[in-house]
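With one protein chain removed, the remaining protein chains of the complex are shown where they sit.
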Amino acid sequence: MTSSLHLWLIPLVPFAGFLVNGLLGRRFPKALVTTVALIATLIPFVQVANIALHFSSLTLPYTEQVATWITAGNFHADFAFALDQLTLIMLLVVTGVGFLIHIYSVGYMAEEEGYWRFFAYLNLFMFFMLTLVLAENFLLMFVGWEGVGLASYLLIGFYLTKDSAANAGKKAFVVNRIGDFGFLLAMFLLIAHFGTLSFSEVFNQVAQHPEWQGGFLTAIALFLILGATGKSAQIPLYVWLPDAMEGPTPVSALIHAATMVTAGVYMVVRTHVIFDRSPFALSTIAVIGTATALFAATIGLVQTDIKRVLAYSTVSQLGYMFLACGVAAYSSGIFHLLTHAFFKALLFLSAGSVIHALSGEQDMRVMGGLRKKIPITFWTMTMAVFAISGFPPFAGFFSKDEILYQAFISPNGLGKILWFIGLFTAGLTSFYMFRLWYLTFFGESRAQATTAHDDHGHGHGHGVHESSWVMLTPLVILAILSGIGGWVGVPEAMGGHAEIAHFLSPVTGAAHEAAEGRSMELLLAAVSVTVAVIGWFIAHLMYFAKPALPAQLASKVRGLYSLLLNKYWVDELYGAVVVAPLLLISRYVLKGLFDTGVITGGGMAIGYSAQGLGALVQRVQSGNIRSYAGWLALGAAALLLLTYVGFGTHLLFR
Amino acid sequence: MLNDSILSTITFVPTVGAIVVALLPRRGKLIQWFTLLISLLTFALTLHLPAHFQYGQTGFQFEENHPWITSPNIHYHLGIDGISLWLVVLVGFLGPMAVLASWKVIETHTKEFYFLFLLQQTAMIGVFVSLDMFLYYGFWELSLVPMAILIAMFGRNRGPQAAIKFFLYTFLPSALLLVGLIWLYAKTGTFDFVETQQYLSQNSGSIAPQALWWVSLAFLVAFAVKVPVFPLHGWLSDVFSEAPTAMAMVVAGKLGLYSIIRFNLGLFPSQSREVAPLMIALAVIGILYGALIALVQQDMKRFIAFSTIGHLSFCTLGIFCFTIVGLNGTVYQLLNHELSGAAMLILFGILYERYGTYDMGLYGGVATRLPRMATLYLITMLSLIGLPILNGFVGEFLILSSTFGVHPYWGAAATLGVILSAAYMLGMIQKIFYGQPSQLVANKTVPDVVAREGFALVPAVILMLVLGVASPYWIRAISGAVSGLAQNVAHATATFTTTVAEKR
Amino acid sequence: MVVPIAYYLVLSAILFSIGVAAFLIKRNIISIFMSIELMLNAVNLTFVAFAHQWHQVSGQIFVFFVMVVAAAEAAVGLAIIIAIFRTRNTLDVDHVDLMKL
Amino acid sequence: MHLVLFLIFGGLCVAGALNLLLQRHPINSALSLIVVMTSLAVLYLLLGAEFLAAAQVIVYSGAIMVLFTFVIMLLNAGKEERTHGSKAAYIVGFPGAAALLGILTYIFLKQSDHLGSAKLGGYLVTTSDLSRVLFRDLLLPFEVTSVLILVAILGAVALARREH
Partner (left out) sequence: MTDTPQVFRILPEVILTVVGVLIMLAEPLLAKNASRKPLGWLAVLGTLAALAASFWQLQLPAGTAFYGTVQTDAFSVFFHVLIAGIVLATLLVTLDAADPDAENLGELFALTCFSAVGMMLMTSGVELLLVFIGLEISSISTYIMAGFRKRSAKGPESSIKYFLLGSFATAFFLYGIALIFGATGTTAIPAVAGLLTTSQTPLLATIGAAMVLIGLGFKVSAVPFQVWTPDVYEGAPSPVVGLMSTAPKAAAFAVLLRILYVALPALHSHWQPLIWWMAALSMTFGNLGALRQQNVKRMLAYSSIAHAGYLLVAFTALSPDGIAAASFYALSYATMNVGIFAVFSHAGGMGDRLTLVQDYRGLAYRSPLLGGALAFFLISLIGIPFTGGFFGKFYVFAAALHSGMVWLTIIGLVNSGIACYYYLRLLVSSYSKPVHSDLLDGIPPVTAPLLFALLITVATTLILGIVPGRVLALAKAGANTLSPSTSVSPDITASQQ
């Protein structure tokens, strides 16, 4: 069935949804808005599922050239879509998780005013994400890349009246733009060296020239990394993700957990041909990934807001994916992306359901004892907590373990150290996840009578209750997926046959087999499980057995605790080092001193000096006839002198 | 038959309209409706051009060449090529938008306003279509007068000073431009652009290089002031804050940039090559300088003025890379920025109509009151900062990629401008639209976007999307003319490198 | 005995510059007016001298016309002086400086 | 003899002119001007322009100077007082006048050998050839002077007439 798959339809339907809701949504009833939004997400999911079923019979790589976008001189870029194994997985994740979250947000956003605006922006996001994933050249990917940044800006700033939301939105967009700056420079280098931006041509040229090692390829790779860190919230450009929690929870789930933030990883895997040629770039990715994982995990330990904890855990898990790409284990990176999409979306949605239940309350110190009150949310969240902490047989265990294993056996020198830090972070992950788990669901309820701050305005005050079914079904589905999601990639060592690695091998190249063989893999898996258990045990000890312990511990290491609580003061550091001086210079030096001083001042100076000369000239007119006659006589004498002296001297009158 | 008189009709329909406006009685909105009719008619006529434009052909089309004055050999010579084609259509398109924008804001002296407005239209179209340098200089100077008088009449508080400053800033360098023109006439014996171009390219050896250098500098300075390029931008923020919206829309950018492309690159390729490093440096500084000051501007009109300086510096950057891609990007970016810049100015204008102040500090939370206005602002803002599917991105990308190819470090510095533009634009949107409704906004109920304003802005917004997505239709015409220019600059560089070699 | 024409010319030059000097020094408008008459007379002398040298009678005719002009100027000048006297009742030229700068 | 006469009357002229300069009272300067004019008339005689000399005495000193003295008397202009209107007249004026004199005399003396010399009776102009040139060659200027005189009268009347 090699007939055209109409790939262009996949992004276009959500865009149509956006247009319909955007333009006419205000006058539509809520139900109509919901149906339009859901259909606009369902159709691409169905189409992708259909493609997935017939996938084996496709001739790959399948590209679809819709129209030329820009042609100027010898530069050419067009609207072209491509499909291969990697795209298929990403499509499945985006449409699948996207559709579930759409259903969830029907319930979650029911009472919000501007309901239609939310779904319009959500559909817009789907359009840009699908364009990003399906793009066949860097420029179209950049369209998606900036587009998702825009959608996240709109959705973070959805609550118009909240200043903090607007600030967070602006921060997200600007930091993304810094990442896009890197992406742009990479594209310019590509144009300079390859003359084109389409993936197939670039990769063919790279393949034909084995002698190209590093040099400009490293430069391109490094700039791509800068772009990726911007989008996937890695050090140093991760600062916007925690603030992005200002947006509604479904947004955090969809954009800031499952799809948008993984765009960086997808881009690295898509362009792995370039990265393979520069070991330096690969090791930078690995180092950045590991460092971010550890760094975010440590901050996550002490956070009190439930969504902030999940945000830092997302940054940390993305660190793992970057680590996987860093050690050239691209398929395991994608595998972790897949599983992470399931359980992280589940965590956010269940957290949303918890917040919904507590009518807007997000501070864990005020929660507790919800196990009985919201059982289904409890059980689904438990599945997710076990998955993320890396307990077999849940999804998280297989994908995270695969990454650690690949790190351990990776040829480049840092492998062992990275593995160890990864392991330690896995322990921290299980600790803060179970901390969250205990604080939210166990112990007695610490909710004071008046809920502290009701910033969402949608908490209907009558007691804690389980969310409606429209919110719970996605939770259940995602819980199932988090459970069985991992089985797709069970390594041979544990009896599975790593379907996902084989499935992705045509795109990411064959995963290299380790010399030590299976026993080593089993040993490492065991080690990681024990670390997860230790993490759980400590969390159990501190938050279940002796609830007073954390306070004492915190008072003993006061300095470290406040350091972590205030997120290493990174935001303040950026503000002081970059933002404040920039504003200061532009306000006083540029605007004050230079613009008014030099430019306007210069003009005025010329004006006044001319007027001064004019005054000088005017003084001759003293009004007295005799002085006039004097000037006349002098003029006459001067003229006569010039005639006589000027006899033959062509002085100046050129 | 129509083809050889279309340009004259397009140029002089507004003048005829102006004369009729002068005679109309001052009853009700008669003058406004009539001016709208005239501007729509002009726009329709300009649409005739792209319809009958032969894309493959190089050189000028729709040419009209009649002798005008014999003793100094001056001809009435009109013609357009790929570059000026779309600029004429742009002026046509902006006409009706301007009239709609100033429908309600201009209540007193409407007759004078619309008379001078139509005169300004003729002057601008004249600049783009005239190929005889005397005629060109005529229209170039004429375009100053209506603008200056309108600024003086309708300035908010420092109208007269701003008018004089604007006039002087452009008039003084154009006086030197006239010296250059006459000097060229003394050498070539004709004012015709094409003949002068041939003459200069054939026997560039015989003319004293030093004198030619000064003449090209005079040309460049006169045009750079109008763009405005970085150090010569003193007049722009005053004019923007004083001029009525309809005038501020058309004042910056196109005349200066078009003239640099047409005359500096056309007549003095090797001199432009020599001055290129300086101009690129000024352009990049302009980008960053404009963006940084826009970041801290509190007055809306000055904000848009510095943002315009930033964006137009992109175009100057594109010109002086001398690559076909860059030049295409420049002309396209010029088209798009004029469109989006005009739309943004109109938006500021209608906001001023409602709340009566341009100070951003007083605004806040307008989005809750005027959602449709907020959407229009959002889309225009996105197009200005270069969101990919909108029109701002295509030009910017082409310029930056070509600059990066020629001067990587300057290219990288210019790309920083992309970040800053996002920062200050979003800052503006947040100050005005998001957050709690400010005291000014809260207790004043104003209508959202009315039909009249909708007619002015919605076509512009749709065009932003269409220009962003379907750019080959426009670039096809531009690249034809531009590749000719790039070749003769490249050819000149051959001679240039030799002259540089000798100099060392 | 012969007198070189140059002597006459020098004499007329002296008279001319004395006329100019008088214009600067004198305070009374009528005296200034008289200094102009003196300058005209100096020029007449030059004319007659050159007429003698070139044996051209038109030089002397010129003097006649200069006289006519001087007469006309005298009439008008004195009328203006009377008009000044009527409005400012002073003849001192330094007081006649209402319009300046 | 010609030289002696020239020196006498030349000296008289210069003396009269200086006297005009130095006198404080306008009537004295008027009289000194009359002296200058009559001595000029004699110089004209030396240069062979008898008719002109007569005209000079009659028209110039007779008519114009009489008009001057009449007006001086009419306005009974008193002695001038030393008002210092402006120093510019002196600072700028005198060097100008001196330079003027210097250049002219220098040039005349330098060219004097080309200029030839004036002999007494060398070139006598009779009234007949005077009138032939005046009323034939230069007829138009002669007629036009009538317009000039008309303008002068008109002006004098317009300015000096005492309104009702």
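Annotations for the structure displayed:
Should a chain be cited, it is by its letter among A, B, C and D, assigned in written order, with residues numbered from 1 in that chain.
What we mean here is this: a contact is a pair of C-beta atoms (placed from the backbone, for glycine too) under 8 Å apart; a residue touches a chain by one contact, two chains touch by 3 or more.
It should be emphasised that the depicted structure is a prediction, and the values quoted were computed from it without experimental measurement.
Note that the absent chain touches A, B, C, D when the full complex is taken as a whole. Looking at C:V3, C:I25 or C:A72, the residue that reaches the missing chain in the full complex is C:A72. From the set D:L43, D:L104 or D:L130, the residue in touch with the chain omitted from the display is D:L104, counting the whole complex. Within the whole complex, the absent chain has one touching residue among D:G102, D:G122 or D:G155, and that is D:G155. In the full complex, chain B contacts the hidden chain through residues 68-72, 109, 112, 134, 137-142, 144-145, 148-149, 152-153, 159-160, 163-164, 167-168, 171-172, 175-176, 178-179, 182-183, 185-186.
The chain not displayed touches chain C at residues 9, 16, 19-20, 23, 29, 32-33, 36, 39-40, 42-43, 46-47, 49-50, 53-54, 56, 58-59, 61-62, 65-66, 69, 72-73, 76-77, 79-81, 83-84, 86-88, 96, 98-100.
Take chain A: the residues that touch the chain left off the picture are 610-611, 613-618, 620-621, 623, 625, 627-629, 631-632, 634-636, 638-640, 642-644, 646-654.
Just so we're on the same page, only the chains that are shown with their structure count from here on.
For the interfaces A-B and A-C, the C-beta contact count is higher for A-B.
Inter-chain spacing, taken between the CA centroids of chain A and chain C, is 98 Å.
Inter-chain centre distance (chain B to chain C, centres taken as mean C-alpha positions): 65 Å. Contacts with at least two other chains are made by residues 20, 24, 93-94, 97 of chain C. For chain B, no residue reaches two or more other chains under the stated contact definition. The full set of touching chain pairs reads A-B, A-C, A-D, C-D. For chain D in complex with chain C, the residues that touch the partner chain are 1-3, 6, 10, 13-14, 17-18, 20-21, 26, 29-30, 33, 36-37, 40, 43-44, 46-49, 51-52, 55-56, 59-60, 63-64, 67-68, 71-72, 74-75, 77, 80-86, 89-90, 93-94, 96-98, 100-101, 104-105, 108-109, 111-112, 115-120, 122-123, 125, 129-130, 133-134, 137-138, 141, 145, 148-149, 151-153, 155-160.
The part of chain A that touches chain D in the complex is made up of residues 622, 624, 626-627, 629-638, 640-641, 644. Chain C makes touch with chain D in their complex at residues 1-11, 13-22, 24-28, 30-31, 33-35, 37-38, 41, 44-45, 48-49, 51-53, 55, 57-58, 60-61, 63-65, 67-76, 78-83, 85, 91-95, 97.
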